[in-house]
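As you look at this complex, bear in mind that one protein chain is not there, while each of the others sits in place.
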Amino acid sequence: MSVNLGLAQVSGDFLIAAIVIYSLAVIGFAGDFAFGRPRRAAAATAAVASRERAAALATVGAAQAAGAAEAPSAPAPAPADAAPAETAEAGSGGAGAGGTGADGAVPVLPARQVPALRAVWEAGPWVRAAVAFSVLGVAAHLVAIVTRGFAVHRAPWGNMYEFVTALTCVAAIFFCYVMIRYRAWALGVFVMGAVVVALGLAETVIYTAAGPLVPALQSYWLSIHVTAMTLATGIFFVAAVLGVMYLVAERYRARVAAGKAQPDNGLLARIPSAAQLDKLTYRTVVFGFPVWTFGVIAGAIWADQAWGRYWGWDPVETWAFITWVLYAAYLHARATAGWRGRRAHYIQLLGFASLTFNILVVQVFITGMHSYAGVG
Amino acid sequence: MFRAKRRTVVTSAAVAAVLLAGALVVTLTQGSGQASGVTYVDGDNSQQVYAAGHRALAPDFTGTSLTGTPIRLASYRGKVVVLNFWGSWCGPCRAEGPTLAVLSQQYGSKGVSFLGDDVGDTNANALAFTHDVGISYPSVSDNSYSIVQDFSRVASVGYTPTTVVIDRTGHIAGLVIGTVSVQAMTTILNDVAAN
Partner (left out) sequence: MTDVHTPREQAAAKGEETSPFRITGTGPDESGTGAGTGQSGWLRWGWRQLTSMRTALVLLFLLALGSVPGSVLPQQGADPGAVQQYFASHPSLAPWLNHLGLFNVFAAPWFAAIYLLLFTSLVGCVVPRTFKLAGSARTPPPRAPRNLSRLPHSASYPSPLAPGAAVDAAAAMLGGQRFRLRRPASGDTGHWVSAEKGYLREVGNLLFHLALLGVLVSIALGGLFGYKADKLLVEGQGFSNTLGALDEFHPGRLVSGSDLAPFSLTLNRFSASYLTSGESRGQPSDFNASVSYSPSPGAPARTYNIRINDPLSVDSTKVYLIGHGYAPVFRVTDAHGNVAYSEATPFIPANTGTFLSDGVVKAPDASLGFMGVFVPTAVSVGGTLESAFPAADFPAVSLIGYSGNLGLNSGASQSVYQLNTAGMTKISGSPHLMLPGQTWALPGGRGAITFVGVKQWVSLAITYDPGQVPALVCGILALGGLLLSFLIRRRRVFVRAVPATSGGGSVVTVGGLARTDASGGFEEEFAELAAELAAGAGAAQPKPEPNNQSETGA
């Protein structure tokens, strides 16, 4: 079956449209960053204190907290309006209800979340526009990918251009989910910005025309293995952006604690706290790690079908292994005293660097059985 | 306390198992001493002679000679057979060709028949060689190594050239891996012919 050039053209057009719409979303996020309601910042700081304690307890291993004798002093109960729906940036304020129960007639229950769409609406015009553009951009992006798939009569991730297109779509969709669930539109500038940059590079530097696959790739395992790797890469992409933001937020927090910076520095106070970002990054990596593991296993099964051995230390296989080990190290670091915080995030970013190296350098320049990039 | 001791034992056993598995992985992934890439051997002239009563039965085979006539191993029962596995592409086989030609002349009258098994070859190439070197005994055409496969179950016929000596009852009495020398063959043949 030959390539449907008309559909391929449509795919390309929709991808350009997606880039434009994503850029508009980035502008919206930036606008919210700069001009969004200032009330959020103050409320965020107060709510953050109680949540930070919760996060700290949760990660340190609260078996210790069960010992009442050594429990840290109770937090000041967060002010009643500290958890208005729009500022619950990372879930409901579970610790916000710190009633001692003395006033027993009034049930004090943890706040349940405001429905997502309402939260978006109440976040202001910039956020509304940005979220709308993000969703629209994802739609256009999906159309681009699907039409490409129909144009070439196969799963549209058979070369590097298609792979980057697909993984950025995964990243965008995943981020939309994270953003809406955790009310994390402050992260939008960075994640969507990165998506736009990646797509721009895909369109210009590594563009490959639509075409059929070489026989080695003609297998249903393409749908399984490459799909899993695409998903995992998209998820780790988001985690990497969050990791960088964590490092920025953590540095800011340290400077504030040392008295070298003001606590309400406009821009930096608007992004979630370091503890929040740390938790969010962790959850993202936790989501992506099993997908990556599955992708490696699926790749091994396919390698056995195609090349006669399930693991041969092919350069791409080796770097996928290195990436896996580094993310495993991150997960271990987070449970090791002295390695949480900045160090753990360095490891996570190193893992993403090795992933990127694998895609952009190893697959293209180092000859091996994985050289299907289609580039050059 | 007893529990602690049992735990130590189990943990130590588990660790020992890991180390063992790992050691195995390390040593064996290096591959064994058997060489790869070369299926014919030069210089490795190992010989084996089997005493009567310890000889495996040579598997019978039927085939066509290089010139198209039918050959059957069983028809050689009652004679000693020197079966030489060779190919015209194989350097050591070519080197031993003249030796085999001479030996076949010498022992032909003494009830010893020489037979070739031509592997991985075309009849034209093989015939060019036998004419060139003066080999007049027939060779069975075995391009796909199927006779080799049958023999490899009972004797180490894995390299080219290999020469197998079969006694009058059809059992494998001796084996030479690599190029044959007049000396080695005469020793084996005298030994076998005597029995």
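When the chains are written out, they are named A and B in that same order, and each has its own residue count from 1.
Rule of thumb we're sticking to: a residue touches a chain if its C-beta (ideal position, glycine included) is under 8 Å from a C-beta of that chain, and two chains touch if they have at least 3 such contacts.
Treat the numbers as computed from the prediction; the structure is a model and nothing was measured.
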Residue in contact with the excluded chain [from B:T64, B:S144, B:T169 or B:N190]: B:S144
Positions on chain B contacted by the hidden chain, ascending: 3, 7, 10-11, 14-15, 17-19, 21-32, 34, 36-40, 42, 85, 88-92, 94-97, 119-120, 122, 124-125, 127-129, 131-132, 143-146, 148-150, 152-153, 156-160, 162, 179
Residues in chain A touching the chain absent from view: 2-3, 53-54, 57-58, 60-72, 74, 80-81, 83-86, 91-92, 94-102, 104-114, 118, 122, 209, 211-212, 214-216, 218-219, 221, 279, 282-283, 286-287, 289-290, 293-294, 297, 300-302, 304-315, 318-319, 321-322, 325-326, 328-329, 332-333, 335-339, 354, 362, 366, 368
